[in-house]
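With one protein chain removed, the remaining protein chains of the complex are shown where they sit.
Per-chain residue numbering starts at 1, and chain names A and B are given in the order in which the chains are listed.
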Amino acid sequence: MTDSSLPKAFPKSLPRRGVNVAPEALIRLLVLLAGVALLVVGLLFPLFAMLVKSVQDRSGDFIGLANFIRYFQTPALVNSIANSLSVALMATVSVVSLAFLCAYGITRTCMPGKRLFRMLAILPILAPSLLPAISLVYLFGNQGFLRDVLAGHSIYGPIGIVMGMSFWIFPHALMLLTTALTNSDARLYEAAEALGTPKWRTFLTITLPGVRYGLISCLFVVFTLAITDFGVPKIIGGQFSVLATDVYRQVVGQQNFQMGAVVSVILLLPAVLSFIVDRWIQRRQVAQLSARAVPWQPTPSPLRDWTFALLCYAVAGIILLVIGTAVYASLIQFWPYNLSFTLQHYTFQGLGGGGWGAWFNSLKLAFSVALIGTLVIFFNAWLIEKSEGYRPLRQGLHFMAMLPMAVPGMVLGLAYIFFFNQAGNPLNWLYGTMAILVLNTLVHFYTVCHLTSVTALKQLDPEFEAVGASLKVPFWTTFSRVTLPVSLPAVLDISVYLFVNAMTTVSAVVFLYNSDTRLASVAVLHLDEAGYFASAAAMAVLIFLTSLVVKLLHAALTHVLLNNAQRWRQAG
Amino acid sequence: MQTTMTSLLTADSPTVMTQTTPHLCIEAVTKCFGSFTALDNISLTIKEGEFVCFLGPSGCGKTTLLRTIAGLARQTSGTLNQRGNDISTLPPQARDFGIVFQSYALFPNLTVFNNVAYGLRNRRVDRARINARVAELLALVNLSGSEQKYPAALSGGQQQRVALARALATEPGLLLLDEPLSALDARVRGHLRSQIKALQARLGVTTIMVTHDQEEALTMADRIVVMNHGVIEQVGTPAEIYHQPASAFVASFIGTMNFLDVAVHSAEQVTLAAVRLTCLPHCLPVGGAARLAVRPEAVALTRQVGGLAGEVTDIEFLGAFQRVTLQLAGANQTLLADVPSRDSTTLGLHMGQTLGIHLPAEAARLYPAGSNTL
Partner (left out) sequence: MPTFHRFVQPTLVAGAVALALSSAAHATELTVYTAVESDDLQKYAERFNAAHPDITINWVRDSTGVITARLLAEKNNPQADVIWGLAATSLLVLEEEDMLARYAPEGVDNLDAKFVDPAYQDGEDPAWVGMDAWVAAICYNTIEGERHGVPMPASWEDLTQPEYAGHVIMPNPNSSGTGYLDVASWLQLWGEEQGWEYMDRLHNNIARYTHSGSAPCSLAATGEAVIGVSFAFRAARLKSQGAPIEVVFPEEGLGWDMEAAAIVEGTNKLDAAQTLMDWIVSREANELYNEGYAVVAYPGVAQPIENYPSDITDRMIDADFQWAAVNRERVLAEWQRRYDGKTEQ
């Protein structure tokens, strides 16, 4: 540091903008309150309204548990509990075991075509859960080309439900288990090998214990998804009723809101239970991973590699078959009697459900949720993680951000009717608008986005905000110039997650759309209800293709952004 | 605030404030996290232009005190005054300081230029002036030409200097350094230590540095604040801290120190291993126990055995000197003595040897029995 580096005539002091400190602290408090208000209004109040409704009669008088007693005295309703549990358990066992094998193939073998398989395996997420149900009817229905596989059993009922659920839940399980199996510690395997441990014993004593938390967590996530699913049992359940379809039947079919609320409360229980177990496990898992673990690398073993490869290819083949069937169904003139190709089912001309308008509405919803949701959720996570003060508020916000995961879509949708459609509610004007659909969808899928945000934010230097403050830069500037750009990959993941879910979800919004805001996913349901099976398939395919295009755009955008960011990410 | 600002880059112009004006007055600051008291009734005055180090073991509260000064943590009670303004309740944005963190917290997605200009861009300064300012700051930290690089492309020491330039860019009245050198390897650390000190001296900016490294504190600070368990143990110049530690803790924390259990014989004498030793006047109760602290380099060894003596049980070769461990004769206590290499030949130093020990009164300090050491 030489003297010459010291400027001689630098102005005495740089102009200093009057730092508006009080407004900044106030703004911070206000946005925090806004975040809390969003979830209080969008989650807690509706759920509370639903609980209240379940202990009222039709005229709104308190009647204690009379509705519940009536519920348990109605065999047609009570049967659904056992039905729901049995299909959810069957789906859980089949999905998790299959996903475990595939995840093992991806992470622990040298099977060829891993990348392609992983890409194909996520396709079901891009489709509404109604799509596999429709395809299964074409595959295994009375006219299905594979109906003999069922040996005389009907696809309408538990078999179809379990198959349909397995299809769309599979990617979720695969992602969770792949992550769990990736976190291996090579040192343990080397030690086992040095001790001459047989392979099966290594698997039982090292591999399984290593993934046990991931596995248990996966079991509960899959079970929750299965027991709360509405789309598959709605389309293919036949006379086999489950809790989610009971809510719909009570509310939409019979407008018996009280009983709908009762079924919702019952549906809420397994979901909440599995949520609590999952949280408990997640907490324990954090402590288990050692920072010094060395990732394990598989070595080639042709027999094992090809066994797993064939299994994975078979799974990928089934996925393509199911999606292909829906596409095929949407292009056939009059199945099964006139197999000429046509695009007429894509016109949706003169059919219910809203046609292309519904698709456009869905697109609007998906874009709005992706844009607003991403910013709101990420910003709220930032407030929780990165700001000082208002501890109770921040903790409360975090707790509420975790809750939506435990609330099934049907329950949330119904809760919205109860809360927003009260005549005296000042937010009543929201009812029947696109805004309520955006709010509902945003809240419905809040938790996963929140967790993704928190994980991304935890990876940032904890002092960015303090540096910004010391330089008198308002917090929103640091947020937009540093935090957001640095977290961009996670932010994009969140936005595409929200987009795809807003496109495909049907459970919550089925109660909330009106004539102006019909959605494509709900249209699939209505087209199917009305007997326009080909058009229902066409609409489902349309949703799938839309999600696929957005997902591909997202992949390309992420690629470009990461390439650009490569300069600073790995400049060293 | 603007009128009282010294322009930190014009060190050769007369300083507006004199060295004795207090820059920061901390009064009775207490900070509790639940039932844990991180800062216990801290009072401290920091003068204008001073370089102060908060020194102490981890968990002593030094970082909490720094964050309280910055406003990043809010004290439970007590007040803070900066240049006569009560800043106790102001948020960080409203306080006048720049800060460099242990992790540097450089914005990874911004270039060196944009990092340094970060605080300037917010102030409606025109582009040309920002450019000039950043160029000057980078020159100041010897990083001219690195404007367009990203932090990840810089070495640890370079990143540290960028962080320093960024903190200085807005001409803060107070520079806060939170363990700024601890992430660097020893060689870079030594180099940067003198650079920062020289820069601080040149700019005259009041600086507070948090460190757990006593060597760093001793070499850089005008004054050192030694902290332990949320209280200030001693405030003093490096020499005071080293030579006149106010407590057994300070004595033990800074440098190497012998602690010997002694009995107080009179106001100027203690008894050790049945030998009466003279010490500086004290006011410990006569007849009680006490601890005598003396640094190894102050211990004089002689071949004449008379009075206090000990047997050599270990010799450690440390280059310029040898550290000798002695078992005191007549007491189950050991004593370390540093013997310059030249003297060791004179002494004919070897294991098992019995040597006379002289503890100079002016170099020995007496602490109450049972007082905490590190």
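Descriptive notes on the structure:
As a working rule, a residue touches a chain if its C-beta (ideal position, glycine included) is under 8 Å from a C-beta of that chain, and two chains touch if they have at least 3 such contacts.
Every value quoted in this text rests on a predicted model; they were computed, and no experiment measured them.
Looking at the complex as a whole, the chain kept out of the display touches A. Touch with the chain omitted from the figure is made, among A:Gly141, A:Pro404 or A:Pro474, by A:Gly141.
From the options A:Tyr213, A:Tyr497 or A:Tyr532, the residue with contact to the unseen chain in the full assembly is A:Tyr532.
The chain that is not drawn here is touched, among residues A:Asn67, A:Thr92, A:Ser166 or A:Ser241, by A:Ser241. Taking the complete complex into account, residues 75-76, 79, 137, 141-143, 156, 233-234, 237-239, 241-242, 245-246, 248-249, 252-257, 333-338, 349-353, 364, 367-368, 371-372, 421, 423, 432, 434, 481, 484-485, 488, 514-516, 526, 529-533, 557, 561, 564 of subunit A touch the chain not shown.
Rule of thumb we're sticking to: only the chains that are shown with their structure count from here on.
The centroid of the Cα atoms in subunit A and the matching centroid in subunit B are 53 Å apart.
For subunit A in complex with subunit B, the residues that touch the partner chain are 1, 5-8, 10-17, 19, 21, 24-25, 388-389, 461-464, 466-474, 477, 481-482, 485-486, 565, 567-572.
Listing the residues of subunit B that touch subunit A in their complex gives 1-2, 5, 7, 9-12, 70-74, 90-94, 97-99, 101, 103, 105, 107-110, 118-120, 122-125, 129, 133, 136, 139-142, 149-154, 166-167, 169-172, 176, 195, 198-199, 202.
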